[in-house]
Every structure is written in C-alpha cells, then in structure tokens.
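One structure is given here, and the rest of the page talks about it.
One protein chain omitted, others in place.
Each chain carries a letter (A, B and C) given by its place in the written order, and its residues are counted from 1.
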Amino acid sequence: MEDINLHFTGDFHAVTSAHNLLAAMIDNHIHQGNELDIDARRVLWRRTIDMNDRALRHIVVGLGGKPNGFPREDGFDITPASEIMAILGLSLNYADLKKRLGDIMVGYTRSGKPVYARDLKAHGAMAALLRDALKPNLVQTIENTPAIIHTGPFGNIAHGTNSILATKIALKLADIVITEAGFGADLGAEKFINIVSRLGGWAPKAAVIVASIRAMKFHGGVPKKALAEENVEAAVKGFANLEKHIENVRNWGIPPIVALNHFPTDTDAEIKAIAEKLDELGVPWALSDVWAKGGEGGIELAQKVLDAVENSNAELKPTYDLDEPLEDKIRRIAIEVYGAEDVDFVGKTRKTLKQLEELGFRDAFICMAKTQYSLSDDPKKLGRPTGFRITVREIRLSAGARFVIPVTGDIMTMPGLPKVPAAVNVDIDENGVISGLF
Amino acid sequence: MEDINLHFTGDFHAVTSAHNLLAAMIDNHIHQGNELDIDARRVLWRRTIDMNDRALRHIVVGLGGKPNGFPREDGFDITPASEIMAILGLSLNYADLKKRLGDIMVGYTRSGKPVYARDLKAHGAMAALLRDALKPNLVQTIENTPAIIHTGPFGNIAHGTNSILATKIALKLADIVITEAGFGADLGAEKFINIVSRLGGWAPKAAVIVASIRAMKFHGGVPKKALAEENVEAAVKGFANLEKHIENVRNWGIPPIVALNHFPTDTDAEIKAIAEKLDELGVPWALSDVWAKGGEGGIELAQKVLDAVENSNAELKPTYDLDEPLEDKIRRIAIEVYGAEDVDFVGKTRKTLKQLEELGFRDAFICMAKTQYSLSDDPKKLGRPTGFRITVREIRLSAGARFVIPVTGDIMTMPGLPKVPAAVNVDIDENGVISGLF
Amino acid sequence: MEDINLHFTGDFHAVTSAHNLLAAMIDNHIHQGNELDIDARRVLWRRTIDMNDRALRHIVVGLGGKPNGFPREDGFDITPASEIMAILGLSLNYADLKKRLGDIMVGYTRSGKPVYARDLKAHGAMAALLRDALKPNLVQTIENTPAIIHTGPFGNIAHGTNSILATKIALKLADIVITEAGFGADLGAEKFINIVSRLGGWAPKAAVIVASIRAMKFHGGVPKKALAEENVEAAVKGFANLEKHIENVRNWGIPPIVALNHFPTDTDAEIKAIAEKLDELGVPWALSDVWAKGGEGGIELAQKVLDAVENSNAELKPTYDLDEPLEDKIRRIAIEVYGAEDVDFVGKTRKTLKQLEELGFRDAFICMAKTQYSLSDDPKKLGRPTGFRITVREIRLSAGARFVIPVTGDIMTMPGLPKVPAAVNVDIDENGVISGLF
Partner (left out) sequence: MEDINLHFTGDFHAVTSAHNLLAAMIDNHIHQGNELDIDARRVLWRRTIDMNDRALRHIVVGLGGKPNGFPREDGFDITPASEIMAILGLSLNYADLKKRLGDIMVGYTRSGKPVYARDLKAHGAMAALLRDALKPNLVQTIENTPAIIHTGPFGNIAHGTNSILATKIALKLADIVITEAGFGADLGAEKFINIVSRLGGWAPKAAVIVASIRAMKFHGGVPKKALAEENVEAAVKGFANLEKHIENVRNWGIPPIVALNHFPTDTDAEIKAIAEKLDELGVPWALSDVWAKGGEGGIELAQKVLDAVENSNAELKPTYDLDEPLEDKIRRIAIEVYGAEDVDFVGKTRKTLKQLEELGFRDAFICMAKTQYSLSDDPKKLGRPTGFRITVREIRLSAGARFVIPVTGDIMTMPGLPKVPAAVNVDIDENGVISGLF
C-alpha cells in the first residue's frame, strides 16, 4: 500500500520530469536569442509538481537579471493535471506517444502563431523520459487478484480514468474487465464515454454506480457531523442526486447497476427506503460489504454485474459529435449531463474557443474541469440542483491530447494543503515501517 | 546505462519530493494563520527540481490573491544541491535520517528566532518519502563487477561523494573499496577528508588523483580546440595544477597515486615530460587505458594502488578543527587548499556567520560552493593561480547536514541549459530504444 | 493653454502625493510590526500616478528581502481614478475633506475587519498636502470670460464633473452657471444627477447635450475614415444614440437642449434630416459654431438655453434611492440609463456587494466605471444597442467618497500609451516655447 501511495513505479515522477523539461526548454529558448520569437506573455505551458502547493499556482519566474532569463508569469499545476499525464493515458505506443508530445502547443509567437513542442525539438527526450512510464503496472489486491494501475489523471481536472493501454491489455487477459472512472457520472463516466471509449474503440457492457446512503443523506441536507444518525427523509431527498447519475448512464445507452456501499451506520429503515426508490426505477442494485468483508462482501454485486453484462444491449450514445462547434459541445455536457440551464462564457473564453477552431481544434474532445462535489460547478449546490448556469472562466488547450479544457466555477488545477496536512501524521520508525498514511 | 541516467531507482525524485513537501508545508503554515509567526521574507528553505532551469533561480510565489497564500521571494535549486540530498548521503539509519530532517532550519520568525522542520512536524513524512532512497543501489559495471551508486551531491555545490551508508556497506563486503569524490582535490577530496571521513569514522589508505595530459595542456594555456596538438611545454606548465592537488593530498596525510587517463592524442614526448615531473615528486603513477580497454587497461594502476594501500602509513590530518570559528575554517580551506591569499566576506556574510555561531552552529562543517574549473573561485584562472582572493558572497546553512555553505564567486546552485540542450538530440524509437543520451 | 495642460496649479500632483503617502504608510505599517494585523493580500489601496502607464497596472512590490518590506501584489491607477480626486471634488470644506480622507478603507485585517486611513493616522497629513488643491482655480477663456476649473475625475472611471465647491462658488457669483459632466448622459450626466447634485443640494434647470452629425454618422455605422463624406441615412440611423441621451435627460426631469457642434463637413441635407428628427422629439436645439467663431458662434444656443432655464419646470428624479440594495441600484442604472437587458455579476462581485452592505455601505452612491464609447460596456456596440447585458467584473469601494464602483466590461483604471505617444511630437525651443501639445 505504501509503495502505491508513495512513489510507486515512478510514473508520476517521469511525467513531472518530462513536463518540466519542456518548460525549461521554452524559457531557455527565449533566453538564448528566441529564434522562434515566442511571446513571453503568451507561453501556455505551465510547470508541474506532484504536490498540493497553492503558493505555486501563480508565480513570476526569470527574476534576478540577465543571467536568469526573461521574467514572465507562470504557475505550477499538480501532476495529474499535466497534459503529459493525459497523453500518457491515451497513447497506444511509442510512436503515438512521441507524436502527441510533439503536438503539444506551448504558446504563441509575438505575431500570434502557435508554437509546438516539436518546434523546440523537445518531444524525443520527453518520450525517452517516459519510456518505462508508458508500460502499465501490474499489482495485486490483498486477496491476490491482479489489478492494473496506470496513469493518474484526476477526474475533476483531467480525464479521470486508467490508461487506454492498461484497459486494452486487461481486455486481452480477462473475460470481464472493470475499470474505474473517477468521481461520478458527471465527470469520470462522461469522460470515459465521450473521450476514452471513443479513442479505445470499445463500448462498456454495463456501468456500476457506486453510492452510499451516507452520501445521499449529505445530498439531502444533513451536515457532515450528523451523518451517523438515522434520517430516512434526508436519504430519500438526496436520492435525487443518484437518480441523475442513473439517468445519465442510461442516456449513454449503458445499463446501470447501483452498488450501495454499506456503512455500519446505515439503518434498516434507510436501506428499505432507498431500495424502494431503486426498485421504482427498475435499476438492479446490491449492498456492497467489500470494505468490511473483502471479496466475500461483493458476491451479490458481482452476480448482478455478470447478469447485466451477459444480458447487455448496450449501444454507446456519446453526448456530442466531434464535429460540432466547441461551444455547442460544452453546452451539451452542461445541459444534458449536469442538468444546467445554460453556460456563461466569461472574459475571453468565447474568443479563445473561436481562435482554437481557427487553429484546427474544432474536432477536439472536451475535457471539463469541474468540482466533484456537485452536479453543478458550485460545490455547495447539493442534491440534484436545477436552474443553475455553468461558468466557464478559462479555456485551456491540450493539443497533444486533443483536449479543449473548460475551467468552470472555482475549480483549480493546483490544490492546497489543509490547515493540518496529512503529512503531519505520517511517520517512519527505526526499522523503516511507515505509519499514518491512512 | 539509460536506467542510471534517466530515473534510476527514483532516489532523486524521492529527494525532490521530500524537499518540496517541506516547502509546501512552510507556505501552507504561513497561509493557515502562521501560528509560528514565520517571517515570509526570511524563509531560507527554497524549492528543488532535478532540471537545469535558470528561470527558476529567482521567483516570486504566492501571487494571485488571498486563496494562494502570501507572496514571497523564492527559488529552486537543482536536486543535487538540496540539503536533503546531503542528509541522505550522511545518514546512518532511519533514526539518524529523521533527526537530521527535523533539524533542518527553514527560516526565522518575525522576532528572529530560528524555525526548524520539526516545528512544522514535517520530518516524519519526509523520512517516509525517503524510505527506499536511503537504501544504497547495487549495480554492475559492463564487466559485471559490483558497484554501489548512492546519492548525488555535486562536489561544486555540495559534498560530492557517495553516501556514507554505501561506503560502510562496501567496506563490509570487500577488501578494497574505491570511492569517487567529485571534481578534484580542492572540492571532492577536501570534503571527503574534512566532512565525510570524519562522519564515517574511517581514514583512506591512499588517494588516486585522476589526471590527463590533455587537461594539463588546457591548464597550461592551450585553447580547447588545439588540445589535440602536441605541446610539451604547455603540458609541463599546466602540471602545476596537478602538483597542487598532489600537495593537498599529501597535506592530508594520505599517499597519492596519479592515474593518467590515456588519450589517443597524448604524444610520447608529452607523456615522458609529465612522467619525469611525477617521478621528481616521487609520486607513484600509471597510465590508465580503462576507457579503451576496460579492466585490462587498469591493471598497472590497480597494482600501484594495491602497493600504496598495503604500505600505507596514512594518518588523516583534516584542514580544520571543528571547534574553530566559522570564518577561520573557511579561511583555512581557501588559503591551504586553494592557495588563496585571503577571503573577502562581502555583503552580510560575516554578520550571518556570527549569527550562526550564536545559534549554535560554530562546530558545523564547512561545505564550500566553488567552481570546479579553477583552484580559485574564478573559472578563468587556470593552472595554479596565486595572489587571488576568494569572494564569499552568500552564506547558507544546512542545519540538518550541519553544513555551513559559503557560496563563492559566481557559482550557482541552479545551472541553466546551453543554447542547444542535450535533450534536443535524445530520441526514442518505436521499440522504446533510446538514442542520443551520450 | 500649456499651463492648464502641463502642471496647472499642481492639484493633480497634490492628489498623487496624498494618495501615495497613504500607500507608503500602509506598507510601512506592515513592515514595522503590523500592529493592526493588516492582511498584505487584502490591501485595497493601490498607488497612483498621473501618467498613462500600462506596465504599472499590475505589479509586485516589496521585493528584495527584509529591508524592503513584505512582498505583495499592487498596481497604479491613473490620478483621475484616485479616490482622493473624488473626495477632493466632493468635499465642502477642510473638516469634510479630512473626515472623508479618514474614512478611506485601505484593506482588511487577517481576521477580516476593515482598516481605515484614520487607523493609520494618515488623514491629517493627507489633508495638509491637499490644502491648496481644495481651492478652486479661476482661469479665463480666450475671450476673457471667467471659468473655474477644479479637480479631474474622469467620467468613465470616476464621477466626471467639476468639484462641488467650484460649482457652489460659481452659483454665488453668476446668474447662470454652466458645468460640464463628462462623456454623455450615460456617464457624466448620470453621475451628476445621482451623485453630485444630491450632494450639492441643487437641481439643474436645463441640460445641454452636445452632439455632432459626424458622431451620429459614426454611430450609424460609418467608419472613421469616411466620416467626411455625406451620408444622410447613416446620420439618421445614428441619431438613435442621441435619442437615448435625450430620453435619459428627460427621465431625470430636466429639459434638454441639443447643441449640434458644427463641422465643416456637415452637409445641408444631413443637418436638415437631423433637424427634423429633433423637431419631431420637440427638443430645442441650435448649431454651435463656437470652435470656428468663438462666443459669436454660440449666441443662438445660448438664447435657447436661457429660454429653457427661464421656463424650466425641472424636478430632479434620480435613478435610484440611496437606501435600495447595491445590486438593485446598479441594475437600475444599467437597465434604465444604458438600456441593458440585465447585469451579470461575475466572479466574487455579488459576494463583495453583500459584504459591503454588511459593513454599512448599503446607502453608498454607485459610481460606474464603463467605456464612454458605447451605451453598453462593449466599445464596439454603437448606436443604441439593445438586448445586451452589462458585465460587472470587479467591485471597488471608495469609502471616503462613499462610492461603490462597479468595474464593467474591459474598462481599465490605468490607460496605456498608443504606438506613437503624443509626447513624441511635443517639443520646447531655446526660448522655452512649447510646441506639439495639440
């Protein structure tokens, strides 16, 4: 467990290194005569670090005079938000990886032309740094079943799923492959359907929606501290949130199964009430006791999934066509998947979308950056909010991943540490045994 | 080879992560109420990255308003210059590692009191991140002999040698252990004698000084482009540089052996002239043809080393006593080891040294940061310069390593990339084969 | 003319000095122990300079280490946008001036409480610096008639009119006082009615709207280069813009008179067409030839104004009541005065308005910052646009002036120089005669 949570096989470090190599080569190019005439004010390629570090969100680099290059505004994103992480998760082989790395758009010239990583001849070395990271990592669960863990694009700011290569390998090795698409049907599943499955060329036979009565009570208005107390009414009210996720999955043409993560505090009355709601919707479901009992606790759920897969009539219906205008694609996701009324494109975002279409990115995927705490872009809007608008405050381009990334609400691509960082509780004893990681 | 040169076992990444975790915790502490009253202007702990990136030498972080913390001046050093790298190289076990990490002085409070990593409760998690990195790495040469590679503190800005743990393990496993102390007798050997050997508790039986006629010609005034041409006179003139290294080693009480790296362009006349100079000094020497012929080419040298070790009357005489004033220790190194006339302490460096003595660091080691291109602090002063002064322009403290670091001349703790970065020539083919690394 | 355009009586310099004294005292307070616990990230008081200097819009100050104070983000506004300029224009006497200066809110403490200029004891010295600047300046026109010029708050970013004191003095000295309220009925007049007249305690008897056929053609879609050509149709189309200004003035209960600034390029057909439109609306008007003929050219206009004043049944009807919520007041101006559909409060602006109401500023005046080139907040929307929304992207508070300032569209409080600055053409000869100012 520590191995996975600390450095694992070093893939994140490799992504960080490849990312920052490109950043260093950009500043070096500007410093060494700037043959490409890169506009220091319009460098789009930020730096990256695998650390929650708010102080690095917005920085000024290149200070200290002539030997240190030209001052410019910059910032660090967390490694999972790096375009390199996305590219690594999407690349099918070394040639694909290298092409995508070369396609990264790093900024503009002073006359407004795009500059790509290949213009800096950075992509070969970047790919070399990623040589081992492109290979999926095989691990085993505590019950010794195999699992493939590969790449870590967070679902709120990136595409949120295991790598395509990992899934392809798994599909060759097993009868049934289960993959996780992080954070819910609004984020992980949306991206898994609209981006990853299209690129992977597959269609999922069924989708497990992981839910809990505890979470429903929270969405029903119960404060965190009171979640241990029975509250049937709130659970039923908060069920509206789950209902939207079920609807979304059905809209994509995939049969849903609900896994109810069983908490010791769930009461019979609560379970009964939610069971009734689920039955009303005709959705198969099971209590999951995997946390408490291991594989044993998931047998009923597994059986339901097997049934669903065997009888699946899944037919993938993505939310948008790739050749629609970028604005329309974003609007479709917001309205159809989130349930928003409409989208507000503030500042220069609409202008940026037009420029990107002119630069040839009209057919790009949309990779939303949105809070995972609400179906809306406001973490405080719980349950199944209606009448809300999504605010797109920034547009980023991941040209190598072919993603257009609308940054919505207050979502950030670099988190901060809490008042008491988890690190404070981590320790290692004289024998090298680590404690406090969980 | 790529494995060692790319990510190896991830030790550098672990050092980088541990280092930057502490940095993030400092800024987070200031942001979250600043209970310790850390003075944002006097944070000494910079950030680190394993990249040549001049744009990060001097930066401003924490911009963008209240959610991003307090703005302050900061910078990145290259990972080999990180105090964590030094600590890793000096720590004897997990307890020692954790203690040293906790001892790191990260800055001052507004009222001028020192703040340590342990005050932020950061050292446990940092040590956990270094769990595997503390373990030395066993590799094999292309002739399948074992070698232990562990930690990478560059000799011009750090202590320049393999870890103490690696050496201790080697000493238990082999009859003869050879270790490299980077960059010459002025830097690597000085620190190996004065810092590492004292901490390791050993005394080297002999010291191999690696030299080349090519380098002697360079020190004798020959421009790089003309080094392939015979120039006995210049070689003899440049021999003065080697002579100083030999003297230094003898002053430390250790018998030197000179390994003359044999280049195809060395002429018989040149070799003869240098051989005479070496014989005059009574120092054993051998031509080394290891680069061309492998182990075969080093047999004569190995024999000389064995002789020296067997007949050694080595008695370690460090350059300074630990309880001398910091200024005196620095001056001793400059005068006795570099051959300087004296030291200029500019700006606030003398004041800083006094403060450090008051804070209890009078008995700290001195770890000079100095160019490796000259015995002086000016890379243009070749041969064996005299009459020069060493300029100490900044004093840094590595409290966990118990190093006081005088930064001299123009030496920088973050290099920049050249006009054409090596990365431009690195590539990977469709089978994952890397080219262009050397 | 140079006297007025260069340094005049030094009032702008005095405003600049008083403004920057407060800024220096804030940073000094933070540096010297920060007894008030001012949050360096939430200092609202920027610096000011009487120069078009875009490089100063957004800066970081306090760099260079401990002796230079704490780094923080800051910026300069142009002097006419300074709150001090507004205060100077509104103050009735020294006591009022000093009170208002003391009331300036400079920022927040770390615990979120407001900090005022009086907390820093800065207002006495600031008032002393403004001693002479508070006195209105009497000048004469080139026909030797008196004019009082006092304070310079630009109408697009501030309240846009002569000082209250100047107008009060004029009202005591003359039968008829004419004052200019810069940039049109949407900006200058709106603020003159809703802010200045309420504070001055007067009601204008009539309002002269200065228009030109040239401008109407521009609003009718004619590009700048073609404005010299006859285009009756465009003039009539662009008349819609003037019509809105006339409506606005009438809505405030004031009889309008239109002054048509006569350009040599105006054709009879154009004048006839516009005259008909004005007659249709029943608004008195006259051609003004003052630019070409001096006072002589304004006699007809003057007669019309006298008639209007003598027969005035003006009854001031401000756009909003002071006790309405801030959002409502802003919305009223946008909808009723600009003709907008609604207002978009983006980012944290709505939250800021609520905080200001909680801090006791619900009854503050609204002083819009909006482009003068359009009735909307988009300089490209000419004529009388409809169906548009006003975007409030920032809320500023001038607590001493009791202004809440919604910053709309892309309006900036610090202009930049054009590609060829006017200064390039300014010169002085050996006798001190200045050329090129106009």
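The working rule: a contact is a pair of C-beta atoms (placed from the backbone, for glycine too) under 8 Å apart; a residue touches a chain by one contact, two chains touch by 3 or more.
Values in this document were obtained by computation on a predicted structure and should not be read as measured data.
Across C:G124, C:P146, C:G295 or C:P325, the single residue that touches the chain missing here is C:G124.
Here the missing chain is touched by one residue of A:R54, A:R72 or A:K191, and it is A:R72.
Against the chain not displayed here, chain C makes contact via residues 2, 6-7, 10, 13-14, 16-17, 20-21, 23-25, 27-28, 31-33, 49-64, 67-69, 72-74, 93-95, 98, 121-122, 124-125, 127-129, 131-132, 134, 416-417, 419, 421-432, 434, 436-437. Within the entire complex, the positions of chain B that touch the omitted partner chain are 60, 63, 344, 346-347, 391, 393.
Residues of chain A that touch the chain left out of the display are 39-42, 60, 63-66, 69-73.
The definition used in the following text is that only the chains that are shown with their structure count from here on.
For chain C, the chain with the farthest CA centroid is B. Chain A and chain B, compared by their mean Cα positions, are separated by 41 Å.
Computed from the mean C-alpha positions, the centre of chain B lies at a distance of 63 Å from the centre of chain C. With centres taken as mean Cα positions, chain C sits 48 Å from chain A.
Annotation for chain B: residues 33, 60, 63-64, 69, 72-73 touch two or more other chains.
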